[in-house]
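Below: one structure, written as structure tokens.
Apart from one protein chain that is not included, each protein chain of the complex appears where it belongs.
This part shows chain A:
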Amino acid sequence: MSKPTSLFVIFFSLFIMSEAVFEDQVGKFDWRQQYVGKTLFAHFDSHSQSSNKLFLATDKNIFASFNSRTGDLLWRHVDKVGPEGTIDILVLHGQDALMVVGGGRLLRSWDTNMGGLNWEAVLDTGSFQAACFVAIQDTVKHVAVLKKAAISLHYLTNGHQKWVENLPDSDTVQYQAVYSGGEVEVYVLGVVPNSHLTIIAYSLEDGEIIKSVEAPWLSSVESSCVVIGQGVLMCVDPATLALYTLPIQAEEAPQFNQILLQSLDLEVSLGFQPVLVSSQPHPARSPISEFFLQLGPDHHVLLQLNADGYTIAALRDFQPAFLVSFATTGEKTVAVVMTPKNETACDINLFSADSGRRLLDTTVIFPLDLNGGKPFKLYVHAFLKKDDSVDYRVLVQTQDHALTFIQQPGRVVWTREEALADVVTMEMVDLPLTGTQAELEGEFGKKADGLFPMVLKRLSSQVILLQAWLAHLWKLFYEARKPHGQVKNEVTIETLSRDEFNLQKMMVMVTASGKCWSRQSLFIFVWSQLFGIDSKSGSILWKHYLENVQPNAVFKLIVQRTTAHFPHPPQCTLLIKDKDTGLASLHVFNPIFGRKSHIAPPALPRPILQSLLLPVIDQDYAKVLLLVDDQYKVTAFPSTKNVLQQLQEMASSIFFYLIRSDQGNLSGFRLRKDLSTERIWEVVLPTEVQKIVAVNGKRPNEHVHSQGRVMGDRSVLYKYLNPNLLAVVTESTDAHPERAFVGVFLVDGVTGRIIHEAVQRKARGPVHFVHSENWVVYEYWNTKSRRNEFSVLELFEGTELYNSTVFSSLDRPHLPQVLQQTYIFPSPITTMEATLTEKGITSRHLLVGLPSGAILSLPKMFLDPRRPEVVTEHSREENLIPYAPEMPIRTEWFINYNQTVARVKGIYTAPSGLESTCLVVAYGLDIYQTRVYPSKQFDVLKDDYDYVLISSVLFALFFATMISKRLAQVKLLNRAWR
């Protein structure tokens, strides 16, 4: 008997839970943006003239293809994270894209049309050095891969190895380059630094010739030599300021021919390492004999090797010029030069490569973004117009990893902000009210100045509101007459305003600090970026470039003032802390417009240990941020007189905690009136037993609507809702599967009291956990059963509350009851977060990011330690699902249906104005935004709600009552007359 009922309960609960997207809802409330990361190699599809494909290989181990007209991603291959998947080189020939992956581990060939894998060949071990195509008689048939100690030749059609040769003296000679000019020989260039150059020629069939050339000045072929013309090696030596030429193919013992830069009237900038740039348009032919020599950060010279192979002619001097590049279409090769125009723009011009003449009407203007990085690299796609002149489009990579595609005469076709592939933290900020709404709000903010002016003000604001409403109606009417699809809702920063239900917000995202090594100035740029993104459309509304952010920086984004305090602008603060030194800096900005605030942040000369946002507000409604330095001194920001006074008054009730995970030390402090601190509690977890891996408090903006749970017998089980509770997760130092454990400590952050201490035996991390309301959910790896498990801890005060009016950590002597249950989860997870709603009435769901890219919305109902093992009358009354050891994963719970989020790193949830709705942003390589309705949309009418039917029925009923009333009256009257 119990079985069918329990089944019924499960079925019923699932029926309630089931939520999936209908086909017509796809993309209505959600969007996804796919990113690839910093571009390492980029090639245009030159296979056919009309093709508009662009191929990128990036530092995120991704090989992707874009539509160059729109910037849309056509396909993308995401390889393993880390050195196993690094792309060493990407070369393109015809329809084949050749790629060496994983430090010379694999050679792959991709079909550029569809993005399918043609073949994959496993290479011999050895670190990768270089690769090039090898052609015989104008057809490219092979690819040569140079490793540290061997060179191998592979067929282009199937990847089979034609031959492999061990390189002689590979322990002393550093082989760095491989060259093929379309003849029957492949040349390998190696160098013994500051001694000599070794050239080995391999015939395609077999056999080798070794030549050795004295070159005591040469230290690296890779950085200072290129091959130009008919197989002439051109090297530059910064010490002697000279160019050296050497014919590689010479029969007898060749010699370097020295050409002093002075003889060409060229001068190298002080301390600059000259760089050569050359171009080999087709692997079956030799490179062009023109090349660029960079003499300074913004000084390039176009040079030409004369036909004799010894003398050099200077074609044109470019100063200033940021970037140079060659591009080839058909038989024509052009030089592309980017020169600064003014503060906000750069010019890009084409020059004929063989003469150095400027081609007319080829200027393209590249707009320089002051909030972006400087241009870093040019990728040029040249093509022939109908009248045989050269036209081109340019892909500009800037230092902030952004890609901008420009075509003549300077139209930006598309921009991709690839820094967003590495978001580290984010916040959602409410949009400001519209002007009229703000006007109305402003009325309440000001001080009363008499009855009459107040009435006048009220009337005027009402008139303004009426006006706005009429304008809105007119707009609606006007737009309704327009055909559908023409109505565009362009989001700009000016038109941003809060919608009725506060569903549209500003997403402020912080990207990981990026590194960009600039050749021009021999300087490593370290930076991070802030983005403001509209949550409805996903369009980037502003960005801000933060310079000199160390690569190991950790970020904390704090909303100090929301938009609710008109006319004060909202204020966000980004705390950037160097992980090693602990030194921190603050960046204060307006999250709606991205502008840096004029408020000067305090100087922080000492390392910062802890930052805490107090509920205390200053006279401008900004919450106070307290920063604790390594001497336990406290800095307040903002630190006005008002704030300091408030702090002094409240000092004895301001507690904070510090955690030193390297010492296993948790300690609590109390603020004193003079803003010094005193240590009041200390808990030490010995590091020889376990180490602290994560500490998590509750989210400050979380609301819990119900204080307890009604049980089957109508009594109430009160929740233990301690806002100061910290969940501390530890892992054992002993990694043996039998002895490893995961510890979960619940510590009160004010008193340091250990509320609960649980040990999950035979378990190890990575532990993901969520701490909210009165529960902690954590996930770990069970080393004995080799599976992932979920465990839930819930804290209850019992059937009676100790003090129902207010919670104080200092006055709660009884320990809570702790219930715990564990379940098997059939998948590993990458991140976890809980939904959050405005008032906390809606039931909670856990959002679990899976490695497959799916985001699972798991009802908290399934993670309830009160799930009974044996179904009873009471548990059925309470709607508890009977215990089952395995947690189900239902595909209809995937909130992102087929829009997988690659390498999901974090999930952010924010409440909206609707109680039923929670806004969710998942970020990783991609960014996905959607809304979830954990208890379905109980406060929203459906899209297809039939207003006409309901109102007509109402009217019909109304008239029917009227008529029948009249009829009844007549009938009564008639009866009375009778």
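By our rule, contacts are C-beta pairs under 8 Å (C-beta built on N, C-alpha and C of every residue); 3 or more make two chains touch, one makes a residue touch a chain; residues count from 1.
Just so it is clear, contacts and distances are computed from a predicted model.
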item	value
Chain left out of the displayed complex - its UniProt protein name, from "ER membrane protein complex subunit 10", "K Homology domain-containing protein", "Auxin-responsive protein" or "V-type proton ATPase subunit a"	"ER membrane protein complex subunit 10"
Options A:164, A:268 or A:824, residue touching the unrepresented chain	A:824
From A:114, A:345, A:471 or A:680, residue that would touch the chain that is not displayed	A:680
Touch criterion as defined above, residue of A:76, A:587 or A:812 at the omitted chain	A:812
Contacting the left-out chain in the complete assembly, out of A:744, A:767 or A:795	A:744
For chain A, the residues touching the chain missing from this view	2-3, 652, 667, 670, 672, 678-686, 689-690, 732, 741, 743-744, 747, 751-754, 756-761, 782, 789, 791, 803, 810-813, 818, 820-824, 869-870, 883-886
